[in-house]
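Contents: one structure, followed by commentary.
Only a single protein chain was left out; the remaining protein chains are all shown in position.
After this line comes chain A, so read on.
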Amino acid sequence: MKVLVAVKRVIDYNVKIRVKADHSDVDLTNVKMAMNPFCEIAVEEAVRLKEKGVATEVVAVTVGPKAAQEQLRTALALGADRAIHIETDERAESLAVAKLLAKVVDEEQPGMVILGKQAIDTDNNQTGQMLAALTNLPQGTFASEVTVDGDKVHVTREIDGGLQTVALTLPAIVTTDLRLNEPRYAKLPDIMKAKKKPMDVKTPADLGVEVASKVSLLKVESPAERKGGIKVASVDELIDKLKNEAKVL
């Protein structure tokens, strides 16, 4: 079974962003970029499926600018066999990404597609579900456990009330949650080897997909800052403040 993994280049999760002075967007100049953490988990899961002999090939795909090839190289260093870069400088929203990925699914016919549950820049949490709808495939979102069993996959999902397990017919779409696995680090020799692995570059036009969306970004603002509070010296003072100042007890 071939496994397709979608990875997104995003701001490093440790960076605290700044809003541009003209409120047009967040300022990403000279900001450290990385693979979206949920995508790292997706790559790790695909590679583990290959190590277990369940997957035969792992193909990593990204939609984004030229620089996003760095994240594909990371995926290759982590164990993906080849990569597909769909190159665009336009802001590709989840729907456009899902349409592009649907074309790739059509061409590649994977047995499973693994995506992150959420990109930590837009915080959308949509692409995997949209891809599932467009390809008419079942979805196991927010996965904390994935077990392939014949022509089915069992996905345990992190839901608001606890955990839910669903059985899906393959091919299926899976999106990762934090507890699915702990991603490995790429070793230097693997990083070297990754440079020689194949990478296909295509454009949205090649795939016949329009990237533009009908949603426009009018303004980006910083959230209301909280005023720094005070330190209290004791439990008694804390209780007193909560009762008499904040009036929440």
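One rule holds for everything that comes next: contacts are C-beta pairs under 8 Å (C-beta built on N, C-alpha and C of every residue); 3 or more make two chains touch, one makes a residue touch a chain; residues count from 1.
We adopt the following convention: contacts and distances are computed from a predicted model.
Student: Name the absent chain as its UniProt record does, using one of the following: "NADH-quinone oxidoreductase subunit F", "Electron transfer flavoprotein subunit alpha", "Glutaryl-CoA dehydrogenase" or "Cytochrome o ubiquinol oxidase subunit 2".
Tutor: Its UniProt record gives the name "Electron transfer flavoprotein subunit alpha".
Student: In the complete assembly, which of A:7, A:59, A:112 or A:137 touches the absent chain?
Tutor: A:137
Student: Contacts of chain A with the missing chain: which residues?
Tutor: 11, 13, 16-17, 19, 26, 38, 93-95, 98, 117-118, 120-127, 129-134, 137-139, 141-142, 144, 154, 157-169, 177-179, 213-223, 226, 228-232, 234-236, 238-239, 241-242, 246, 248-249
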